[in-house]
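Yeah, one chain of the complex is gone here, protein chain that is, but the others are all in their spots.
The letters A and B name the chains in turn, as written, and every chain counts its residues from 1.
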Amino acid sequence: MIEEKIASLNLSLPSPPKPAGSYIPVVQTGNLVFVSGQIPVRDNKVEFQGKVPTDVSVERAQEAAKLCVINILAQLKSEIKSLDKISRIICLSGFVNSAPDFADHPKIINSASDLLYEIFGEIGRHSRISVGVSSLPLNSTVEIDLVVEVSRP
Amino acid sequence: MIEEKIASLNLSLPSPPKPAGSYIPVVQTGNLVFVSGQIPVRDNKVEFQGKVPTDVSVERAQEAAKLCVINILAQLKSEIKSLDKISRIICLSGFVNSAPDFADHPKIINSASDLLYEIFGEIGRHSRISVGVSSLPLNSTVEIDLVVEVSRP
Partner (left out) sequence: MIEEKIASLNLSLPSPPKPAGSYIPVVQTGNLVFVSGQIPVRDNKVEFQGKVPTDVSVERAQEAAKLCVINILAQLKSEIKSLDKISRIICLSGFVNSAPDFADHPKIINSASDLLYEIFGEIGRHSRISVGVSSLPLNSTVEIDLVVEVSRP
């Protein structure tokens, strides 16, 4: 059902990106599932690099944030098999690679939050932090991690 | 009881600030409650803006951190109705908008931690991270999020 919703938005889940380090993408404890920070990788290449707004516009950074969400969902699907097991999106952390005087982080991370709401509806509404950071792995423009709740099998 | 304690400190809980984006302020899973990152907003205006120590002194930033805690408690009250349901403060993340050579983040975030201890006593003692970031939403001086444990209804 969730995957049909994703398809109806003209989106599709890629093979999940390989971690950029010696950790794993998804860990479950009880009915909480932690997803490692995802960066805007597509086809093994970081598609959005540099700082907002100097290297990358707010609009492009919004695309980057959406791509992070797509990668998060791809990681989740790979691990828990069906996204329909998700009973609630709990919290999202959004890190924006930004110039020191940037202040519009919510606009960027909103595109991630909005996409989760579009896909999951009410259970997609989540708590959130968004902050600006001075640099990110592989010069990514955005990094997003997520905690979700799943119904126990 | 907790609200009496808050009043005895000459503090009061405002109407909870509206999220600066498309997410919600509080999400509960099991007996854990996640509160979205709060910024030093009062009466719909960001009262503390800019970086420590260049734009904002450590003392003012401490006030900002306390205001974030007040807003967190306002959000919690609005969602779980009574702060007396809180059985433990679990963890706090404090992000300080700071100049690259700033090193006194604990002094600032301590004012948030101290306030939680004053209000909640022993169950207010929590784990914590505090980091310096290069920018924050709406040029806020501090952003703080919190996870608390509630007794099940």
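Throughout what follows, a contact is a pair of C-beta atoms (placed from the backbone, for glycine too) under 8 Å apart; a residue touches a chain by one contact, two chains touch by 3 or more.
Since we're looking at a predicted model, the values are computed, not measured.
In the complete complex, the residue from B:Ser22, B:Gln75 or B:Ser130 that touches the missing chain is B:Ser130.
From the options B:Ile2, B:Ala20, B:Val46 or B:Ile109, the residue with contact to the unseen chain in the full assembly is B:Ile109.
Residues of subunit B in contact with the chain left out of this view: 30-32, 88-92, 96, 98-107, 109-110, 113-114, 117, 125-134, 147, 149.
Listed by residue number, the positions of subunit A touching the unshown chain are 19-27, 29-30, 34-37, 51, 93, 95, 100, 133-139, 143, 145.
Operating definition for what follows: only the chains that are shown with their structure count from here on.
Subunit A and subunit B have Cα centroids lying 24 Å from one another.
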